[in-house]
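Note that one protein chain is taken out, while the other chains of the complex remain in position.
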Amino acid sequence: MLQKLQSIDRRIVYLLFFVVTAVPFVRPVQVPMQIAEYTKGTYEAMEALKPGDFVLIDVRFSPASAGEMVPAYSSMLAHLLKKPGVRVAWFVTSLSGAIYADDGIRMFEAAGKVYGKDIAQMGFLAGEETAIAAVSQDIFKAFPSDSRGTKSDQLEVLKGIKNAKDFALVLNMSDGGLGPLGWVRQANMPFGTKVISLLSQVMVPSAIPYYQAKQVVGLVSGLQGGAEYEQMLGTPGRGMASMGAQTFGHLYLVALVILANISYLVTRGASKGGRVK
Amino acid sequence: MSISSDPKAWIAAILILCLYSFLYKENPVFRFAEHLYIGIGAGHAIAVQWNNLKNTAFLPLFRGNMMMIIPIIIGALLYTRFSKKYVHISRLCLALPVGLGIGLALRGLPAAQILSQIRATLVPLNNINNFLTVICVMGTLSFFFFTTKQTPVVRGFSEVGKWTMMVTFGLTFATAVFGQMAIYLGALQRVLGTWLGMIK
Partner (left out) sequence: MQRRYQTWIVAATAILMLCEQFVKSPGLAAAAKEVRNWGLIVAAFALGLGTVNLTMIHGDKISKKKEGWFNSLVLMAGLVVFAVTGIVLGTSHKTYSAMYDTTVSPMATALFGTLIFYIVSAGYRSFVIRRLESGVILASALIVMLAQIPVGRMISPVIPDAATWLQNIPNNAGQRGLVIGAAVGAVANGLRVMLGLERNFGG
């Protein structure tokens, strides 16, 4: 029987996985959550923003990880919207990031922010760390004009901003590449700029040393972090709604791994001298 | 359940199902969607590239910054890569961004990744966690000492480093599972939610 289980068709395993995740997705299940320390760090850094502060958002994620990143991204933008007088500019270091930056612009414009005065989308720059270094050293040199062709020195949102020393906060949103490292190297170390990173979950363990060394003031870990952020903001959204499906999906995988190991140990024990049933 | 009447929702859901059909077995429908994705991705790259160059190179050039001619020529010469006779020119052009990357990394790296991390490791050895942190960091570094004499001390630290990295890889695997699960749930949202209207 255990040997039969070991050779089950993988498509049955896939189908069961689909059922186990789809049901709690369609009928959301409330799941208690523990908020990570680094997510709280992010929240506190955003709460500390004052009117007139300038925030630069570096959007570096692709549609592939949108499911993971967008809930947290939307929550963080919603949090920024709650801070009156904070100026926000987006710039993009990945090919697809502009789509999400433009979504952010539309979200802010719908809330009454004025493009050019409160917000701006500076556009795409190729060459990840080179782009970060260029923006950190001199934002006007890096972006002679914004994504709409307006000369940067005519944008009120950039008034008084020259380099990373003038950024109150950098929000780095990455699903790959250097993650927060480029900002740590080019902005935090030379200028002392505060950096927050929204990362895909797989990148978080490798970003922990930078958080522990206080080079990054906060991290948000993918969909889980998005759910935590929604909870802190008090605005339940897709992040929290997905936690039930996540929970059952993980449970299924854990059960499979345990079952596989039990059957391996039993069949190995049997073949080493016990009776094979 | 209320199926969407928006054609965009239908197209998105059908494309998702085309790609997921690979889980059953490889088939022409999957290959069609896969090729479409690659083509659209490449087209998007061209569009982004054009808009970027327009704002950072061509507009400043037309506004009087004649220095922009230099990077435009260097960038255009990158395409000699496709010529057997002039491919060496593209290598020279490639040297500029490579040198920039090295220089920028070298100037930020020692402070950000070496000194800061060492400083963060220098914690008072007044509790077991701090002690373990220091030993495990030293152990991980020792694991990669391939050219030093493998004394019992070095081997001991290497062993500690090995076990530390096993834990690190385990956590990386766990977070990779979370991440992949979240991506899959994004696709599920499109099909079950946006298309079939099954999610409230």
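All chains are identified by letter, namely A and B, in their written order; residue positions are counted from 1 within each chain.
Convention: a contact is a pair of C-beta atoms (placed from the backbone, for glycine too) under 8 Å apart; a residue touches a chain by one contact, two chains touch by 3 or more.
Bear in mind that the values here come from a model prediction, so they are computed numbers and not experimental data.
Trainee: Under the stated touch rule, tell me which residues of chain B contact the chain that is not displayed.
Mentor: So the residues of chain B touching the missing chain come out as 8, 11-13, 15-16, 19-20, 22-23, 31-53, 56-57, 67-68, 70-72, 74-76, 78-79, 81-82, 88, 90-100, 102-107, 109-110, 113-114, 117-118, 120-121, 129, 132-141, 143-144, 161-171, 173-178, 180-181, 183-184, 186-187, 190.
Trainee: If the hidden chain were put back, which residues of chain A would touch it?
Mentor: Residues of chain A in contact with the hidden chain: 6, 8, 10, 13-14, 17, 31-32, 34, 62-67, 95-96, 98-99, 102-103, 105, 121, 125-127, 130-131, 133-134, 137-138, 141-142, 147-148, 190, 205-206, 208-209, 212, 224, 246-247, 249-254, 256-261, 264.
Operating definition for what follows: only the chains that are shown with their structure count from here on.
Trainee: For chain A and chain B, what's the span in angstrom between their mean Cα positions?
Mentor: Once rounded, the distance between the two centres reads 13 Å.
Trainee: Note which residues of chain B are touching chain A in the complex, please.
Mentor: Its residues touching chain A are 23-24, 41, 44-45, 48-49, 51-52, 54-56, 59-60, 63, 65, 97, 100-101, 104-105, 107-109, 111-113, 116-117, 119-120, 168, 171-172, 175-179, 181-189, 192, 198-200.
Trainee: Provide the residue numbers of chain A that touch chain B in the complex, in ascending order.
Mentor: Within the complex, chain A contacts chain B at residues 11, 14, 21-22, 25-26, 28, 64-68, 70, 95-96, 98, 123-127, 129-130, 133, 143-147, 149, 181, 184-186, 188-190, 200-202, 204-206, 209, 212-215, 221-224, 238, 241-242, 245-246, 249-250, 253.
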